[in-house]
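I'd like to ask some things about the structure below.
Selected chains only, in their assembly positions.
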Amino acid sequence: MRAQHEIRLAPRPRGFHLITGEVVRELPELEDMAVGLAHLFIRHTSASLTINENASPDVRVDFETWFNVVVPESFPAWTHTLEGPDDMPAHIKASLLGQAVTVPIRDGRLALGTWQGIYLGEHRDHGGSRTLIATLTGERG
Amino acid sequence: MRAQHEIRLAPRPRGFHLITGEVVRELPELEDMAVGLAHLFIRHTSASLTINENASPDVRVDFETWFNVVVPESFPAWTHTLEGPDDMPAHIKASLLGQAVTVPIRDGRLALGTWQGIYLGEHRDHGGSRTLIATLTGERG
């Protein structure tokens, strides 16, 4: 079986945000799949999807701090500055982290590890609502 | 339905290059798929695939500049220097950006966002022609 959904995420401030619950709620077919894969794809070039620790919020704070230091708005060689100082760093961060995650499905659930959650990386100051496409493929039990 | 193609890309100079059109041309089965996934995989360790802005060429220039600063040929601790000064930075860049992208298929097309294009990251000075394997899985409408 195969299912595809467009998911509109609630707007979030710049930074890293746990979205596992918000995404899974939109995937009713998941519980019927005994084995499969869930592919999540963000249709933007200044936001990202990644997987990391779902417990301590300070991990997400440290992500934002580190990425801002390593991909700074003040980088003197930026030439693409027309869309604001946060735009070009957002593009680089989006490609470093990636636009998609694929998670195994097992027994009707995402087979994430105990400490794994899905992060939205919102890299713009005012990114607004972001759109995902979720594609599930799998087999009934 | 499932299809797999080996795609030989035209050689390109070091830097980031939009290859969406060149790739899609080689995927005739795409238009018959109502829903599915397209997996693109580059069979090299010094070039990468990523998704980013398809409009302003200066974004791709800034990608090259930033990656060269952060993964410099002059990094004093490189030990793997036998294949030239551009080789080890190319390996690191390839893994930071990744060897594959997976894009949802919807209504016979890649469901990329309006501003999204597929980039080849050519990280060697003289990388030559690069080979992709494209694997499509999906269902007819």
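Each chain carries a letter (A and B) given by its place in the written order, and its residues are counted from 1.
Assume contacts are C-beta pairs under 8 Å (C-beta built on N, C-alpha and C of every residue); 3 or more make two chains touch, one makes a residue touch a chain.
These numbers come from a predicted model, not from an experiment.
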Identical protein chains in the complete assembly, only 2 of which are shown: 3
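Heads up, the rule we're going with is that only the chains that are shown with their structure count from here on.
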Inter-centroid spacing, subunit B versus subunit A (mean Cα positions, whole Å): 20
Subunit B partner contacts - residues on subunit A that touch it in the complex: 2, 4, 39, 41-45, 70-71, 75, 77-80, 82, 88, 91-92, 94-96, 98-100, 102, 131, 133, 135, 137
Interfacial residue positions of subunit B with respect to subunit A in the complex: 35-37, 50-53, 56, 58-59, 61-63, 65-66, 69-70, 96-98, 101-104, 106, 111-116, 119, 137-139
